[in-house]
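Removed: one protein chain of the complex. Kept in place: all other protein chains.
Up next, subunit A:
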Amino acid sequence: MNVVEAVYKSLNKKNEELCGDKVEIVRTDDSMIMILSDGLGSGVKANILSTLSSKIIRTMLKEGASIDDAVSTIASTLPVCSVRKLAYSTFSILQIYDDGHAHLTEFDNPTCFCLRRGKLLELPFEEREVAGKIIRESDFTVAQGDYYVLVSDGVIYAGVGETLNFGWTWDNVAQYLERESTKGYSAYRMANSLASACNDLYMGLPGDDTTVAVAKIIPARRVHILASPPLHKEDDERFVKEFMADSDVRIICGGTSGNLVSRVLGKPLRTSVKYTDPSLPPTAVIDGIDLVTEGVLTLNRTLDILRECRKHEGELHDLAILDADNGAAKIAKILIEDCTHLTLYIGQAINPAHQNPDLPFDLSIKYRLLEELADLVRQFGKDVTCHYY
């Protein structure tokens, strides 16, 4: 089954606290809808216009209204700008259904970039008028590995009058995306890469609000994380067996858990003494397991990284925290970039080594850390299940 991974990043126009572009990503029972709206002007006014447009479209489509209804609602309800005597905000709406069918609607935004196998794909468009607005529409079928990139005009005009006479232009952005799309990037990394390139062209001072929203069609990736041994020792085998089944990526968080899995599977656990990051215990290796880390200190750091990424949702940020060479960053990177479904296998045994009040860090909080992990990963739009033993 294919899943749509959708991520967006915005750069605010220089000296503006608010962005005049707005992205809404919503999942319905049988589809994913991504909306990008660019409001007239900048700052507060633009932000209100684009927020209204995208929220109205989002809410109406989610509840089953037609695109025509949503567009006419916007046309007749947006507040009119007192300076320009206009009520105006552009929009692109990309709806991708679980069966692979997709519908794209655009009004005055740059055309969506579609990339398939490293090449730009041209979509057949039809124009029609709805509530006095000329909209462009396309129906097509998506394929695994496709990227669909919606942008505001701040992207195609990036660097205008500064580094580039006419700005970056649609064709050059398309070339850039063609090249980037061969690198196997996640939607998260792709959005960050394009936003970062725009920021560079603007030399860090965007002349306009700049937004990219990327949808990538990926296969479902089921990540299983096992943490702590079960309460009753006789459950060990069942615990490990269920953890090993039906997974694409397997992670063990915890030394004792690592030893337990090693024993049940009859495969040796090799721990390295190489400290790639002196503040975290090193990782280990078990044949057939993708990653074995220490437990509570590593998880705590993973949560820090996820929180940091979450805080910068919709903003450009340095992906170095995900690419760092330590167990915690590796877990965070898998969860953000290589996971659609996460299942946590949580053992409820109490670790006697952690009940030591002399330690400078409270180790007895693993259970709470795991609950927070589940909650955070859900906020990234992933499906999370917890099993307790």
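In this section, a contact is a pair of C-beta atoms (placed from the backbone, for glycine too) under 8 Å apart; a residue touches a chain by one contact, two chains touch by 3 or more; residues count from 1.
Here, contacts and distances are computed from a predicted model.
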_Protein name (UniProt record) of the chain left out of view, among "Insulinase family protein", "Ribose ABC transporter membrane protein", "(2Fe-2S) ferredoxin domain-containing protein" or "RNA polymerase sigma factor"_ = "(2Fe-2S) ferredoxin domain-containing protein"
_For a quick check of understanding: of A:V44, A:V80 or A:L359, which residue touches the chain that isn't displayed?_
A:L359
*asked:* For the chain left out of this view, which of A:L269, A:L303, A:L316 or A:I346 touches it?
replied: A:L269
*Could you tell me which of A:G41, A:G255 or A:G347 touches the chain that is not displayed?*
A:G255
_Using the touch definition from the top, which of A:G43, A:G100, A:G118 or A:P282 touches the missing chain?_
A:P282
*Which parts of subunit A are in contact with the chain that was left out?*
254-256, 258-259, 269-273, 275, 278, 280-282, 284, 294-297, 351-354, 356, 358-361, 363
